[in-house]
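A short write-up of the structure that comes next.
A single protein chain has been omitted from the complex, and every remaining protein chain is retained in its original position.
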Amino acid sequence: MGFPRYYFATPPEGPLPLTADIARRVRFEEVDALNMVWHGRYPSYFEDGRIAFGEKHGLSYQLFKAHGVMAPIVQMHVDYHGPLRFNDTVRIEATLYWNDALRLDFDYKIIDSRQQLVTSGYTVQLLTDLHGDLLLIPPEWFQEFKNKWCQGHLG
Amino acid sequence: MGFPRYYFATPPEGPLPLTADIARRVRFEEVDALNMVWHGRYPSYFEDGRIAFGEKHGLSYQLFKAHGVMAPIVQMHVDYHGPLRFNDTVRIEATLYWNDALRLDFDYKIIDSRQQLVTSGYTVQLLTDLHGDLLLIPPEWFQEFKNKWCQGHLG
Amino acid sequence: MGFPRYYFATPPEGPLPLTADIARRVRFEEVDALNMVWHGRYPSYFEDGRIAFGEKHGLSYQLFKAHGVMAPIVQMHVDYHGPLRFNDTVRIEATLYWNDALRLDFDYKIIDSRQQLVTSGYTVQLLTDLHGDLLLIPPEWFQEFKNKWCQGHLG
Partner (left out) sequence: MGFPRYYFATPPEGPLPLTADIARRVRFEEVDALNMVWHGRYPSYFEDGRIAFGEKHGLSYQLFKAHGVMAPIVQMHVDYHGPLRFNDTVRIEATLYWNDALRLDFDYKIIDSRQQLVTSGYTVQLLTDLHGDLLLIPPEWFQEFKNKWCQGHLG
């Protein structure tokens, strides 16, 4: 605790990571019989961060859908540093690390109102067509996003 | 409590209701900070009953999908007679009442291992096309289901 | 559709209903294979309205807990007038109607960004102690809330 975890690293020539964040308040229904948020609800928190990222940096779900591209999560990891309680308000940070391949490497931090890191984690997404087959060539709109990122026009 | 509730009635010329049931055990994640199943999880229990009904009597979700028909729920009602706890095993009964119109009137009962009625309720579904527009004429496969029911070939 | 539904009525001598509202945006995970919010997720929307009401009018979950009182939902009803889609932003209105008995009669409306009523419903809650036994005498803090309501000091 106290040490933020970094799961991904930027490759030598890559641009710095991009970040977005959003607030969320714990609902009664999310809390289990032990009075803490059930561990299985955190993917929803990470997804809030990912959605906020997409809106801030122009990489929304709607854009993927419009182009017939899916970005299924192939790996998810969560480290629980402390519990969340009913009515707690947290800040969810989603950070995208550069990857030369056609994949999205998101790192997450959940920070409570006392500025403690309560949860961290990451997800890996691959880009596929609507049949679930991996894309081999970056779609134009995706390459454009990466170009803007490289040129420092995002963030 | 102790008195099962009947929400629908069979019209004079209609056939008797059809029933199916299925068992379910309460998961840890369904239980709230007050150690009982959160009230908002019961639609999932009712749906288990509806799915079991569809499989027993030949009115499955897959059949609707194959014919481009949806059956959205337009009304849901739940009466909570007592709490459910972690690990309780219950029996969910779904009963379809005859309705001359293009709608599905399901009645539900959830019965615990001591044969107590802990929850009852109902849903109303209408038949629509994939645009959400109400069907005016019964699809052939649906009429066939109703014919079998009338002739006593189901149940 | 188009006509808001009123499920409860104020008795002759009772004060007018009290209202609170809150915004909510549809998450990806709430949407089903038919691209609409699954009908079973609406209790969560109603609960958001109830929580907002408690905070605005001084009848919070924490207050109940501090006094060892539960308010289990014994009846829930939902009328679905139209679908909700991913990313829709809605307003949830929770309205408490006066009841002379020790119960809470909440009426709900969910209104989309085009001011259409997409969902309405109600819940009934009874007041119990921590064993689940009905309270026969109103707790002081609850009577105080009702007095303020009668005297027009809320709303």
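Before moving on, here are some points about what is shown:
Letters A, B and C name the chains as they come in the text, with residue numbers starting at 1 for each one.
Criterion: contacts are C-beta pairs under 8 Å (C-beta built on N, C-alpha and C of every residue); 3 or more make two chains touch, one makes a residue touch a chain.
Predicted, not measured: the structure shown is a model, and the values here were computed from it.
Which of A:Leu34, A:Ala66, A:Leu134 or A:Cys150 touches the hidden chain is settled by the complete complex: it is A:Leu34. Contact with the chain that does not appear here is found for just one residue of B:Glu47, B:Asp79 or B:Glu93, B:Glu47. Considering the complete assembly, chain A touches the hidden chain via residues 34, 36, 39-41, 43-44, 47, 70, 72-81, 83, 132.
Along chain B, the points of touch with the absent chain fall at residues 27-29, 44, 47-48, 51, 61-62, 86-87. Seen across the whole complex, the unshown chain contacts chain C at 28-29, 31-33, 35, 38, 40, 86.
By our rule, only the chains that are shown with their structure count from here on.
Shared residue numbers account for over half of those found at the interface formed by chain B and chain C, and the copies are therefore classed as meeting with the same residues.
One inter-chain figure worth recording: chain A and chain B are separated by 38 Å, centre to centre, where each centre is the mean of the chain's CA atoms.
Chain A and chain C have Cα centroids lying 33 Å from one another. For chain B, residues that reach two or more other chains under the stated contact definition are 40.
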